[in-house]
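As you look at this complex, bear in mind that one protein chain is not there, while each of the others sits in place.
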Amino acid sequence: MSIPALILFFAVIVLPFITGVIYSFTSWRGTYFAGGEGVLDSFVGFDNYINAFKNEKFLNAFGYTIKFTVVAVVAINIVALGLAMMITSLKRGGGIFRTIFFLPNLLGGLALGFIWQFIFQNVFSEVLFGANGLIHIPFLTNMLQDNTKALFALVILVTWQMAGYMMIIYITGLNNIPQDLYEAAQIDGASSFQQFRVITIPMLMPAITIVFFLTLANCFKLLDQNIALTDGNFNTRLLATQILRTTRDTAPPDYGLAQAQAVIFFVLIAAVTLIQLSLTKRREVELH
Amino acid sequence: MRKRLFRVLIFIVLTVLAVITLSPVGFLVINSFKSQSEIVASPIALPTEWNSGYVLTAAEQINFFGSLAITFIITLLSVVLIVLASSLAGWMIARAKNRLASVMLYMFTAAMLIPFQAVMYPLLSLFEGVGLKNIPGLIIMYGGFGLSLSVFLYHGFVKSIPASIEEAALIDGAGMLKTFFSVVFPLMKSTTATVVILNALWIWNDYLLPFLVIGNAPARTLTLELYFAKMTSGQFGNPWELIFPAVFVSIIPIIIVFLILQKHIVRGISDGAVKG
Partner (left out) sequence: MRKMLKVFSVCLVAVMLSAMLSGCGNMMSTGYDLYIFNGKGESAQALKDAAEAYSRETGKKVKTFSLGSGTSSIDTLRAEMNSKNMPTIFSIVNIQELKEWEEGGFVMDLTTAPDGAFKQLADEIPENMRLTSNGTNSYGIPYNVEGYGYIVDTRMVDALFGNGASQTFVTDAKNATYAEFVSLVTAVDSYIKSGTVATVTLGGKPYTFQSAKTDLSSKLTGVFAVAGSEKWTYGDHLVNVALNAVFDNPADAAAATDGQISALKGPLRAYARVLDMKTSYAAGRDGKVSRGADFINTTTANYDSAVQIFAESKALFIKQGNWAYTNIQKFNGEIVKTLEFIPVKLPLEDGDVVSDVKTADKLNRSISVYVPNYYAINAKATDEQKQAAMDFLVWLNTSESGQKFVTEDMAFVPYNADHTNIITDNSLSNSIIRYMKEGDVLSNPYGGAPVGWSGDTLGLEIMEKYLTKSEWTADDYNAIADYGIAKWKEMK
């Protein structure tokens, strides 16, 4: 039954990826193999991997990606869960809010980056938080011109984009919690916070697992938004951008090196997300 | 009384957040009715006059209805392919209690993490070799890329429903496929809605893959048309009076589709709530 899926999967992902891994051990240039006729003549062993770890831009992007992902995953989860809890507590009107918060998921493409540049450079820097703005908050001005501020600008953008979707998962999770649990807790005199900690969080574990996984994977792979906001200026390249730009930083384009970076990148995120999955899963099991 | 006050407060907070969430969309809308000099000079101001000429010009320049049809067909077929392949696979993996199944799940999950650039050129060469550097090939590629997340979601859902229902059908003598489509698939409505929306959005807005696969063909998707329209106006400047209205018209269909499907998502979610 899963044969169609497996065929698709092998043709589109597995075969090209294995080929890609092989190429990461060669001096592949995108359209040809340097130093010989075919793949074998062009074999360079682990050179590309060694060079990747010697590449300052790659190491920078590595660290920046991890920092960004940690902050973004936390922010998206808090916002998404907060929205979900607020919406489920409403008697009416929840549907409209859900639709509105989901809407940013529908937008992509060329204009989005420009819109957000305006928001950060114009609306934030002048109208709202500038020296003559509504409230003067220096941290929120010129956010795209500083390594740390740009990280938070990117977090704001991805939270806007992803929180709505994650919110829907949390709403489903919250609706699945039996109300009598809360009623019983109230009779026992538990405070709202205690109820949240003892009932809501444990019962939400399956939803949390999915949301964490989705946000982790999406944040690690973030590319378009990074290019749209800062284009990697001020040392703000994320790993996906770094891989894409490696072929532009070098002439002839060093696809072997880019491919090696991609493999390292894959191993990293695979390790992190799989560890995360099995950790949260274990918690789920323990709680049941 | 206190509870009511609390609700009103939450309502206000949500309204403020909703306005903030919508403001970028509003920005897109107001700038779709302005001239280039108005956009560049005063981007956050309302248009001095609501001139729909820019929207009409943009729609014409990106060959709106033609490219809409192509985008629609590509998105539709890709999503159908993804839904069918991944729902079956998700179901099988969740029900099979063997090692192979868990290996497969991990494989699908891990594949979500492969950066597109890592498979780009090998994938294109492979597909070109079998004569699939065209729209059908593009659909198959989307099918492959969309699988991972979808299998993951279906698998998660199937785990949460008891196997007893399908077992009854199987005992009654129905075949596997029939059991799946008559018993299991209808149960997965909410997940299907989610899978459809997620994949449709991504495929609708994607530009790199269509570029590489069908970039030089006469039939173009909306995003390709948009790119080509932008390109003809020079290498440095941005023709905003074309870009904003073009993006605006190209997201209208997806918003309409979303608003229609939204009911299914809501129903799916409440179904889940009852069952839980």
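By letter and in written order, the chains are A and B; residue numbering begins at 1 in each of them.
Keep in mind that, in the parts below, contacts are C-beta pairs under 8 Å (C-beta built on N, C-alpha and C of every residue); 3 or more make two chains touch, one makes a residue touch a chain.
These figures come from a predicted structure and were not determined experimentally.
Note that of A:Thr99, A:Thr250 or A:Gln276, the residue touching the chain absent from this view is A:Thr250.
Considering the whole complex, the residue from A:Leu144, A:Leu174, A:Leu204 or A:Leu277 that touches the absent chain is A:Leu144. Contact with the chain not shown here comes from a single listed residue; of B:Leu100, B:Val130 or B:Ile171, that residue is B:Val130. Checked against the full complex, the candidates B:Ile30, B:Leu81, B:Ala94 or B:Ala246 give a single residue touching the omitted chain, namely B:Leu81. Annotation for subunit B: contacts to the undisplayed chain at residues 36-37, 40-41, 43, 77, 80-81, 84, 120-121, 124-125, 128, 130-137, 139-140, 177-178, 181-182, 185-186, 207-208, 211-212, 215-216, 227-228, 230-238, 240.
Those residues of subunit A that touch the chain absent from the view are 4, 29-32, 34, 114, 117-118, 121-122, 125, 141-142, 144-145, 233-234, 244, 248-253.
As a working rule, only the chains that are shown with their structure count from here on.
The mean-CA centres of subunit A and subunit B are about 17 angstrom from one another, to the nearest whole unit. For subunit A in complex with subunit B, the residues that touch the partner chain are 1-2, 4-6, 8-9, 11-17, 19-20, 23, 30, 83, 86-87, 89-91, 93, 95-112, 114-116, 118-119, 122-123, 127, 160, 164-165, 168, 171-172, 175-178, 206, 210, 213-214, 217, 220-221, 239-240, 243-244, 255, 258-259, 262-263, 265-266, 269-270, 273-274, 277. Touching subunit A in their complex are the following residues of subunit B: 6-7, 10-11, 13-14, 17-18, 21-25, 27-28, 43-44, 81, 84-86, 88-89, 91-93, 104, 106-115, 117-123, 126, 140-141, 143-145, 147-149, 151-153, 156, 160, 176-177, 180, 190, 194, 197-198, 201, 204-205, 207, 223, 226-227, 230, 238, 240, 243-244, 247, 250-251, 254-255, 258-259, 262, 265-266, 269-270, 272-273, 276.
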